[in-house]
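All protein chains but one are shown at their positions in the complex.
And now, chain A:
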Amino acid sequence: MEVLAFLIPIALFLGGLGLAAFFWALKHRQYEDPEGDSQRILNDDWDDRPKP
C-alpha cells in the first residue's frame, strides 16, 4: 500500500494541472466562438506562415 503515497499526490497534481489548463483557456477566451474556431481550420489563409 506504500504505492498510495505516490499515487494520490500524482492524481491530485494531474487534476490540478487540468484545472490550471481550464483556467488558462477561460482566461484567454478560448470559449468565445467554438463554432467559428471549428470552421477556421478549413481556411487556408495562414497555412504557409503564421498570422503576424
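Of note:
The working rule: a residue touches a chain if its C-beta (ideal position, glycine included) is under 8 Å from a C-beta of that chain, and two chains touch if they have at least 3 such contacts; residues count from 1.
The rule we apply is simple: contacts and distances are computed from a predicted model.
Between the listed names "Cadmium-translocating P-type ATPase", "NADH-quinone oxidoreductase subunit H", "Aspartyl/glutamyl-tRNA(Asn/Gln) amidotransferase subunit B" or "MaoC family dehydratase", the UniProt record for the complex's undisplayed chain reads "Cadmium-translocating P-type ATPase".
In the full complex, chain A touches the omitted chain through residues 1, 4, 8, 11-12, 15-16, 18-19, 22-23, 26, 31-36, 39-43, 45.
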